[in-house]
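Shown next, in structure tokens, is the structure this report addresses.
Here the complex is missing a single protein chain, while all its other protein chains stay put.
To keep things simple, chains are lettered A and B as they appear, and every chain counts its residues starting from 1.
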Amino acid sequence: MSEPLLDVRDLRVYFSVFRGFVQRMLGGGDAKVHAVDGVTFSIEPREVFGLVGESGCGKTTIAKTLVGLVRPTSGEILFHGKDVTRPNKRALFRLREEIQLIYQDAHAALSPAMSVGEAVADVLRTHGLPSEDGDRVRPESEEALRDAVYSVFDDVGLRPPGFFYDKYPDQLSGGQKQRVVAARVIALRPHLIVADEPVAMLDMSIRARILEFLMDLKARYQLTYLFITHDLATAKFVCDRIAIMYLGRIVEMGPSRTIYADPKHPYTRALLQAIPIPNPERRTKKVLPRGEVPNAVWPPAGCRFHPRCPVALPTCGWEGRDFIALLEERWLSSDLASREAAAGPPDAWKANELVVRRDVARENEKGVEGLVKEIVKEAGGPMAQAVYDIRVEDAQPPDWVAGVSYGLVAALFGGALWGLIAGFGGYVFGIVAVVIGWTVAAAVRRGAERVTPGIVGLGVVLTLLGVFVGDVTGLTIALWRLGFDISIVNVLAAYPIIVAASPGQAAIAYLFGLLGAAVAARRLRREMKEVRSVVVEFRRPDPLGPKEVEDRTVECLLY
Amino acid sequence: MTALLETKNLSVAFDTPGGPVHAVQDVNLRIDSGTNTGLVGESGCGKSTLGRAILRLLPENARISGSVLFNGTDLSTLSPKAMRDLRGRNIAMIFQDPMTRLNPLMRIRDHFIETIQAHDPRVEPEVAVERALKVLADVRVPSDRMRMYPHELSGGMRQRIMIALCLLFKPALLVADEPTTALDVILEAQILELLQSIMHEYEMAVLLITHNLGLVAEFADRVAVMYAGRIAEEGATVPLFREPRHPYTVGLLRSVIDLDTTKLYSVPGSPPSLLGESVGCPFYPRCEKRMDVCKTVFPEVRPVGEDRRMVECHLY
Partner (left out) sequence: MSRWVARGRTSVVGRLIGSFLSQSRTAAGIVVWIGISIVLGIIIVAIFAPFLAPFDPNTKVGAVEAPPGGPFLMGTDRSGQDVFSRILYGARIPLSIVAVATTLSLIIGLPLGLLSGYAGGRLDRALVLVMDSIYAFPGLLLAIAVAAIIGRGILNISFAIAVVYVPTYFRVIRNHVSSVKQEPYVEAAIALGMPSWRVIGRYVLPNVAQSIPVIFSVNAADSVLTEAGLTFLGLGLPPGIPDWGFDISLSWQRFEASWWATFYPGLFILILTTALTFIGEGLNDILNPLLRKSQKAAVEA
């Protein structure tokens, strides 16, 4: 039982999505793109292992992680039995002599300012020439280096090598460029080559040539390939084993021949069906999955494919978001949309994992609940069966801290405005805070998704700021009215003294501000009592993991 | 029955610093209303240029000769304003990359309003939105996408919106230039299915320009195979695929890798440069069945078989 060349265990690669400061505070932390979400596979020496999937499934990320361009978030990568998950600089340099990458776009992978001969020579200069015993030696002279490049060019079919050495990428054809990219990689005598869509950008009439060339290289140099593609037909021809990926996970993995003969996972079946066959006499009616590949930042629960799967079960992972998608799809028809308008619009619904809710006024609650039950019954299917309960309950406790903070933004302006109009000091503005605050808070209370310490802090800061502005403005106006010709800057400068002079008044002003905000929030809470929620709750999905089925691994509850 | 669109000896050459590049040469193409025609060829064969020539969307250095007749009218006789009117109203075009074709600074509904008002300034925005919603429903896009910006939508959604924009005026002909090349295979199948259903509902003819033979086989009634700016072979899809005549078509079909491929095949050599004048059949250096006459004499277009099957080859 030989050791696999490459062993990947539960690899996860997440990328942070940059979110603005305010969004992060309100939305709770950084969002992550789950590019690779727990992938396990191994590659035997000398085999061609295919990684197949549509764009966004994570296959390119895996490629980049294997050659060290991207750091994995967690998991293990073992090469020749050694752990190379997080190599240091030295180890990475050595690793790059053994695992290399062939790019999809051969032209873009070559520097336009360098001749192709130089591009290969540069690699040899950096790593040294491979010698017979596997070590690397410094090239002794420029001639030796050139000869080495010539011999690599010869190996990849760029003959005469002298002719090609001085050519620049824009002087070569697509197939020639791909050979140069291969030459550059072969010069290092790697053991594993990751080929990322090597023929996708080439015309059909020359694809075969390059594929044959790659297979020829494999035989001559005893290479192992990780062949990444979205083209199932090419993968079938070229690969010994394949793994089908969807949204960061492997859904089916096994010997290439049997997967194509008998695809088990519904996604694999969908992919195979979707391929257009160049034979007009065999046009078949296709059963295509609904919709598109969803966002990798919030992947669907349970089986990631369930929202689109034509044969999904009730236990496959139905959740709140799927209900909203159902409504959207239903209401593409305008008379359904108008008949069921009371339950809409779709963005009135808020999903939170297995639960999705919609606020409704107390007097309408029975009507809307009934309508939702009708809709679910009429829609039917596995999703309807996954619904655990449809009910009405009190609206969620108001996000009153958020309400406070928003209310106080209003207080800020209210205080200044009041100071302007009345010329009174800031402590009167607390009353204004109540009036303006609850209006604005009611309007924007949907803005925050979660209460975080940030929001609380913001609320307090805004309160104090609001009082401050109101107070300063009020004092300034008051002084103007008294006939003093001073600017607001002077008042600002003198503010500490003024406060020190009458700390009690200042304290009252600030406390009034906080009180006003609290009153606004309570008002909000009371108002919420009039609001109820229609809730649709889904059952917990069954746990999902890769299962051994016959000669392969499948991740699907059908098995 | 007059053809919906007919080109007669259409040629397009580009003036470049290195000389004239003959992107399209002597093309006679005919599209009947309500039919699906596939224009197939590899990169650089001139199919995109031909598509744009029909809509007269070519860059400044393009020299067009020959004629394009739409419903009997020669398009070169139209004023620029009349041509603009025709474009969008009677002939519409969708492109490969939907992201760059939508204005990133405009919401979707503004795209619709603007398009409608460009052709019909008297239309009120509310009415325009009504029309837009109807078309959006036909392409299965939920109405809440109207208020979004293009970057908030997925690729497939954007392509559907592009199609919707084209459908606003019920054009008689839709030119689709590689509409699914940038999309994944399942999405591609969905969009093509959508196009098929729309075609029937809107009684529209479609010219599908692509390098993917499978798409053409699934979708088109007639196929035209282009090579080096010329139409090498043309005919109804089923007979053409069953019995390709032109050696290039034969080679192309053989080199397609599909699920039944057991042996790889590629056409030797590479496509010729379109710069400057050329003599003889452009496929000559790569042709397995070449003869001496092919080197010096342009093959004429010859009919073979029925149903307007044409080949441009000395073998026939």
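In the analysis below, a residue touches a chain if its C-beta (ideal position, glycine included) is under 8 Å from a C-beta of that chain, and two chains touch if they have at least 3 such contacts.
The model shown is predicted, which means the values in this text are computed figures rather than measured ones.
A.B. asks: Of A:H127, A:R283 or A:K350, which one is in contact with the hidden chain?
C.D. replies: Residue touching the chain left out of view: A:H127.
A.B. asks: For the chain that's not shown, point to the residue among A:L5, A:V36, A:C57 or A:A109 touching it.
C.D. replies: With A:L5, A:V36, A:C57 or A:A109 as choices, the missing chain is touched by A:A109.
A.B. asks: Given that one chain is not shown, which residue among A:H34, A:K59, A:R184 or A:R209 touches it?
C.D. replies: Hidden-chain contact among the options goes to A:R184.
A.B. asks: May I ask you to list the residues on chain A that touch the chain which is not drawn?
C.D. replies: 67-69, 92-93, 96-97, 100-101, 103, 105, 107-115, 118, 122-123, 125-127, 169-170, 173-174, 177, 181, 184-185, 188
Please note the rule applied: only the chains that are shown with their structure count from here on.
A.B. asks: Write out the stretch or stretches of chain B touching chain A in their complex.
C.D. replies: 42-43, 133, 137, 140-144, 154-157, 184-190, 192-193, 211-219, 237-238, 241-242, 251-253, 255-259, 261, 264-267, 270
A.B. asks: Can you list the residues on chain A that touch chain B in the complex?
C.D. replies: Touching chain B: residues 54-55, 173, 175, 203-209, 211-212, 230-234, 236-237, 260, 270-281, 283, 286, 288-289, 292-293, 328-329, 331-334, 337, 345-347 of chain A.
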